[in-house]
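Only one protein chain is missing; all other protein chains are in place.
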Amino acid sequence: MPKFTLDDLRRTLRESTGIDEEVDLDGDIADTEFVELGYDSLALLQVASEVERSYGVPIPGEQLAQLTTPGSVVTFINEQLQRAGV
Amino acid sequence: MMAAIDGNTPLCTGIGVVAPTGIGVESHWQAILGGKTGIDRISRFDPAAYPVKLSGQVRDFVAKGRVPGRLIPQTDHWTHMALRATELALSDAAVNPASLPEYEMAVVTSSSSGGTEFGQHEMTRLYQHGPSWVSAYQSIAWFYAATTGQVSIRNGMRGPCGVVCAEQAGGLAALGQARRLVRSGESRLVVSGGTDAALCPYGLTAQLASGSLSTVDDPETAYLPFDQDAAGFLPGEGGAILILEDAGRIGERAQQDAYGVILGHATGFDPRPESARAPALRATLARALDDARVDAADVDVVFADAMGVPELDIVEAQAIGAVFGENAVPVTAPKTLTGRLYGGGASLDVATALLSLRHGVVPHTVGPRRLAAGCPIDLVTGQPRELDLRTAVVLSRGYGGFNAALVLRRSRN
């Protein structure tokens, strides 16, 4: 059972970075590039910082650049949580 | 007589208002003519503990749906209002920025205190929790250039952008710079003016330290410029964004529809407080008229700075009296309905002055009843005054000694 779901990420995006009017965040976004969803590097830094505060999982800068879709962020966070034995 | 319109003449073709008097040119103008005040008890936070409890808030402004969703959390309230005002102004001017050359459009706004509320939020997070709690957006929301940058990005304007800070005189200084860009031929369109929003607890506390705010708790008598009972001013939020275009590069139709021309501009600075030298307002006003090549007798109305601080009201009334003659020109200050909007105030006055020229009506100053001694001016009170108006002067002053004057002429018969 994943501890961090796509809905958790959706909530973080909504609360901390806002939503582009043209984007349906509730749609099937797991494999959509963040750029296409209207999120830039600052938005991802903001999300990473929120996730670190809420879930205790830091996302290093180099790693963040590789995580280009919501799905990849969810996978990464869960791997880290599992590794930490949470 | 119309203003001579030729190449590089800076014409105001669009106005976007987001102010305590209303959102949009029409609702603002109707509120002004009706003397409908935007002053009310502060509701953005609980002002009970503060000696000033009144302000001019933009009650109807909601960012959601009006400002791009992605921009709302990354910008301050001050920038939200400017983005909305810019959209209104571009629409009023019937301009589509995407159709114009990118480098020939510029953005020059005034900023008085930046993203004050956003900044207080992030300082709270920093001191309550630590540096890692500070938002990634603090770096782009708090600083004084946030609004100009966002407006430039939103509208694809890649010309020379500027941010002018001269406290409450900043709006006219920004328009002076916008005019410079048009007259030099560098820009065909400049988004200018400004907004401000310092109505958070720390913003109000800082303003209290200036000693100029009125602590009178009655919306009708708190801000009474030129009156015997003047006791300071009330703060407000909002402002106006104006579109200036080069008359030589727009169609005849657009020229006909324009509000007016910026004919002249000057800025000046007061000697330091302990100096025996005279304040700079009178000389600044005279320089603006020279710059506009306009005789004092040709000015039909003056939109006063109207600080509401007795000694500063006298300085202004004396300057107006000296340049135009005592009681020789109608003077008005509709800003008693909004409070003083800092970086947004002077551009809202310019917007109101342009509407006044267009409609041939001098709006009245709501509030003052008995002029203070030493104020030999024809202050328009009671009701609007219908006049054939061609030329208007707008005055503004800012904390520390800033003075600015702008001369406007209506652009059609």
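The first chain written gets the first letter, and so on, giving A and B; residue counts start at 1 in each chain.
The definition used in the following text is that contacts are C-beta pairs under 8 Å (C-beta built on N, C-alpha and C of every residue); 3 or more make two chains touch, one makes a residue touch a chain.
As a working rule, contacts and distances are computed from a predicted model.
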Have a look at "Act minimal PKS ketosynthase (KS/KS alpha)", "Sugar ABC transporter ATP-binding protein", "Response regulator" or "SpoVR family protein" and point out the UniProt protein name belonging to the hidden chain.
"Act minimal PKS ketosynthase (KS/KS alpha)"
Chains in view that the hidden chain touches are A, B
Residue among B:162, B:344, B:367 or B:384 touching the omitted chain:
B:162
Can you tell me which of A:26, A:40 or A:79 touches the chain that was removed from the display?
A:40
Which candidate, B:55, B:111 or B:336, sits in contact with the chain we can't see?
B:111
Among B:56, B:69 or B:268, single out the residue that touches the unshown chain.
B:268
Which is it among B:124, B:228, B:256 or B:383 that touches the chain not included here?
B:124
Which listed residue, B:94, B:153 or B:297, touches the chain dropped from view?
B:153
Chain A, residues in touch with the chain not shown (by the definition above)
40-42, 45-46, 49, 61
For review purposes, identify every residue of chain B that touches the missing chain, sorted by number.
45-46, 49-51, 102-103, 106-107, 111-114, 116, 119-120, 122-128, 130-132, 134-136, 138-140, 142-146, 148-150, 152-153, 155-167, 170, 173, 177, 180, 198, 201-211, 267-272, 277, 280, 283, 287, 398-402
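Throughout what follows, only the chains that are shown with their structure count from here on.
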Rounded to a whole Å, what is the gap between the Cα centroids of chain A and chain B?
42
Quick check: in the complex, which residue numbers of chain B touch chain A?
68-74, 132-133, 135-137, 140
Could you please specify the touching residues of chain A with respect to chain B in the complex?
15-21, 38-39, 42-43, 45-46, 49, 52-53
